[in-house]
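Below is one structure, written out as structure tokens; the observations come after it.
All protein chains but one are shown at their positions in the complex.
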Amino acid sequence: MELPRHWRLRAARYRLLGARHRSTGEVVFPREPRHAADAWDDLPLSGAAELYSFSVVRQPATDDDAPPALLALVRLAEGPLITARITDCRADELTIGMPLEMVTRALRALGPDGLIVYGYAFRPLVWPA
Amino acid sequence: MRRPVNPVGITGYGGYVPRYRLAAHAIHDVWADGAGALPVDAKSVPGFDEDTITMAIEAGRYALRRGGIDGAALGAVWVGSESHPYSVKPSGTVVAEALGAGRWISAADWEFACKAGSEALSAAMALVGSGMAQHALAIGADTAQARPGDALEYTAAAGAAALLVGPAEAALARIDATVSYVSDTPDFFRRADRPYPVHGHRFTGEPAYFHQVRSATTALLEGLGTTPADYTYAVFHQPNARFPQLVARQLGFSAAQLAPGLLSPQIGNTYSAAALLGLCAVLDIAQPGDTVLLTSYGSGAGSDAYALTVTDQLAARRAAAPPVQAFIARQQAISYALYARQRGKLVMG
Partner (left out) sequence: MNEMRPVYLLGAAVTPVAEHWERSLGDLAHEACAAALGDLPRTAVDALVVANALAPALQLQAQLGAALADACGLTGIEAWAVEAGGAAGGVALRQAALMIAAGAAELVVVLGAEKVSDVLDARREAATALSSDADWEGVHGATLTAQWAMLMRRYMHDYGVGAADFAPFPVNAHARAVANPAALYRFAVAPGRIAGAAPVADPLVLLDCATAADGAAAVVLASAALAGRFAGPPIRLAGSAVATDRLALHARRDPLWLAAAGQATALALRRAGLAIGDIGAAELTDPHGIAAALALEAGGFVARGSAVRHAADGRFGSGGVLPLANAGGYKARGDLLGATGVYQVAELAALMRTPGAPRATLAQCLGGVGATAAVTVLVRDDA
């Protein structure tokens, strides 16, 4: 069962923990090994984002990804672009450039006896709509 | 009647309701040829990717925002639910991690049917009121399950409410006192490893819901020397539209006092969240000096009653997060067929 590989990413997946460069202010997500502690500080990102592009996945890679699922490239307010699902939304409600907000959702369950993997997804703003 | 040594209050709150709605008549069409009375208009249904943990996280985030504190300031994260995603493995630790809480905290799950959330609230009052923590987060959240065709199917809904408990001086609403009342009353239960609960039909009424709610509420009113007329708002656990309205009438509360916190007609019974979510909806509109009476109910059975007084800090801080009505207004109706798929009720062989 895949436990450690999901567990070790929990801070990034649950609350968008990225990193900011101490002198340039550049923000990265996710934090990678090359973002060394002597120059980069942990930074939880706000979750505010903008839709860069999206698709409707009708042939999913696993039975867990209930089709049709909305897959997107999302530009975080702090700069990084990430891949995530769009949730609570129909494809016809989406347009490139629209604002989105981060929510934490169940990304998948690793089988009926397995771990539930939680992580970020994005949705159109609820309020103010 | 109980009061902590140090006065406490609600320093932040957050409510969450999923986007999907199943109309009661859609259930009625499938199981009852569309004839007869309906207990609610519609109920909220969680999305494919939602469960008690995800909803608790969202409500918790709003509570922290309104509280103006970081997750790191929390001393406890407690999640009450009858639909924890794991039978063994706390929801509380996932929620705490997502909220950015530290490691040196208490985190656990509570179970008391629909009263698990208010049980967490009373515990949070005790923890903060004793001085063992500055801030404690009590969450009630449920994706309630019901056997297809059962009367519960009309109302078993999903939602979450989070109440941040802190010192009274930082409160949006002070908690003036509380009462807890329990009795062994088997009106509704789910055996271990069974998918759906069973209920005692009319036995869930007078000896169960009405007796506990009246007992706790009356004791609190008497303890404080108050009458229903002394409260601006009243919120009761709401398993359907009728029970809270009936118990309010029995106790002497008016429809106007009840209306802002009565959400069940539109979203059904959100179980552990129901009473707390009603309180959130009231706090969304309350003014300084307003008073609120809140009584939860959990099958099995018991009630917690609370008396709250709104402070002048509420108005400035409630805008930090969406009001409950924003989630109620955000709705997409789904068919019974889609509901059956979304809730895993199709037999996949």
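First chain written, first letter: the chains are A and B, and each begins at residue 1.
What we mean here is this: contacts are C-beta pairs under 8 Å (C-beta built on N, C-alpha and C of every residue); 3 or more make two chains touch, one makes a residue touch a chain.
Owing to the predicted nature of the structure, the values given are computational and were not obtained by experimental measurement.
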Sole residue of A:A11, A:A48, A:L73 or A:I116 that reaches the chain not shown, by the stated touch rule: A:L73
Per the touch definition above, residue among A:E50, A:D65 or A:E101 touching the missing chain: A:D65
For subunit A, the residues touching the chain missing from this view: 5-6, 9, 30, 52-65, 69, 71-73, 80-85, 91, 96, 107-108, 117, 119, 121
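Everything that follows uses one rule, which is that only the chains that are shown with their structure count from here on.
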Between subunit B and subunit A, distance of the C-alpha-averaged centres to the nearest whole Å: 29
Subunit B residues within the subunit A interface of the complex: 18-19, 47-51, 53-54, 57-58, 85-86, 94, 97-100, 322-323, 326-327, 330, 332
Footprint of subunit B on subunit A - complex, ascending: 10-11, 14-15, 44, 66, 85, 87-88, 90, 103-107, 116, 118, 121, 126-127, 129
